[in-house]
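This structure is in structure tokens; I'll ask about it shortly.
Only one protein chain is missing; all other protein chains are in place.
When the chains are written out, they are named A and B in that same order, and each has its own residue count from 1.
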């Protein structure tokens, strides 16, 4: 039975429909994998019963002939999604013990489509981080190891690091992630899986613990492009409860998947050739360009002149929004309360927040508070929103010359846990290729391209026009078909 | 612009994060490092550029004025209070506030 965990979403869906195996067998296999995967620390809460109940419903649905799009598929849910009756902490001490009385729109949609939940996935605290090291509940350990014979624990990427680890370690066929500046794509790249962040507004933010509202987008992470398309279809759609939700029909992305790029122009942004980029990443990028050509695409060089300013822009806007979004964690209505003897209300707030938030969260709240404070708002925040307009314009102009952009996903392969923890800016630079498209709200995905010399996965990123998830998925599929990436980490845990 | 210790304390106060002297001193270089780095935006000419108002072209939808009984409505006091560290007589309780 264990090999059921090698299956992806499409395989499971089709296998359950065909009666090759039962949904209960699938759920049980993944539940067992989750239980066995504890050394990876990818899960904060395990919900085997939820997965089994959904599986039984799927098996019954098969018998009665009304299977849903995700019937029989058990999923991992990033702990940023509020799940009714299941503790949701965003990996922060300040939300320890918080049990939502509501279900996020995304998880309701997934469960409504027949999926079950294996558990809640560890992550960087409040989605702030690129290595999963900011979780209040311990690091997630990547299932991948370098081939140097050493045993260094590697970062699974972040902030959706529990998510990436769960898929690559075959503990879940698919998972939800969220991406504010690269938090789906970078961990996908680090762990050799696929992940897509859709256009801002495709996936409802209702019930997703907010980090930076103008950037946050949910998306799927899975073994391959098809699985991402299947999951994204179930997750997307208009939600009247989210004022920024796009009131548009959900395209049939899976059905229209095609790796044929004839007539498509693939843009190569010259500013993404950054200093000190490892040669192996350069080489993979060249390889990706060759694969795109092979798939029939025309390659065009394009310019995104403000690329260099995307990260500093992001590190003004995201902390500013976060400083306000996280003001609600005050120890009054839910979560942690730290009330020192004799403390007044304001002292209670300060103690609770000092206690409950991790160092990186505090750092970003401080930055955000500072850039919005009296006298600095225009110099920082307004300036950043203007540069953001220029970044959006860069993309618009580039998309006059091409249909999708192809870039590396991250400037390095997975690094070792602790290697970058001391230098926040070095950590921030990990998102150099993913942040610009986040600022512009564009659909973007990472697909695995190959392994580096140390045997670690490297990802290629495809960025599309607003609403052109199909173009992104198709280009991703073209690369996937040619890359033939099948490497999986050995189960050392 | 670089911040000093007093500013770090002031910001921590505004953000309601209790910060010890040692913590404030540790934060000082970190924040200055980050602020120094983001200040490279000063190089960008943004004359005549409007700050971004909407990430993706989209209009603010307004909802109808109806009392709802789904997840957007009231009448759910138990759910609202369910996670409260301290709830009494249907209220959230906090240390006494003197106005």
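As a working rule, a residue touches a chain if its C-beta (ideal position, glycine included) is under 8 Å from a C-beta of that chain, and two chains touch if they have at least 3 such contacts.
By definition in this document, contacts and distances are computed from a predicted model.
Between the listed names "Protoheme IX farnesyltransferase", "3-isopropylmalate dehydratase large subunit", "Aspartyl/glutamyl-tRNA(Asn/Gln) amidotransferase subunit B" or "NAD(P)H-quinone oxidoreductase chain 4", the UniProt record for the complex's undisplayed chain reads "Aspartyl/glutamyl-tRNA(Asn/Gln) amidotransferase subunit B".
Of the listed residues A:50, A:205, A:223 or A:420, the one in contact with the hidden chain in the full complex is A:205. The hidden chain makes contact, of the residues A:17, A:113, A:152 or A:243, with A:243.
Taking the complete complex into account, A:327 is the one of A:327, A:359, A:425 or A:467 that touches the chain left out. Among A:22, A:213 or A:303, only A:213 touches the chain left out of the display.
What chain A contributes to its contact with the hidden chain is residues 81-82, 88, 90, 95, 98, 100-102, 104, 205-210, 212-214, 240-244, 320-321, 323-324, 326-328, 330, 332-334, 345-346, 349, 369, 372-374, 377, 381.
On the side of chain B, the interface with the absent chain consists of residues 13-14, 16, 53-54, 58-77, 79-81, 86, 88-99, using the contact rule stated above.
Quick note on the criterion: only the chains that are shown with their structure count from here on.
Put simply, the C-alpha centre of chain A and that of chain B have 23 angstrom between them. Those residues of chain A whose C-beta lies close enough to touch chain B in the complex are 97-99, 101-102, 199-201, 214-215, 240-241, 243-244, 246-247, 306, 308-309, 312-313, 315-316, 323, 327, 330-337, 339, 343-351, 353-354, 357, 362-363, 365-367, 369-371, 373, 376, 379-380, 382-390, 392, 424-425, 439-441, 466. Considering their complex, residues 1, 3, 7-8, 11-19, 27, 30-31, 33-35, 37-44, 46, 49-52, 55-58, 60-61, 63, 71-72, 76, 79-80, 82-86, 92, 94-98 of chain B touch chain A.
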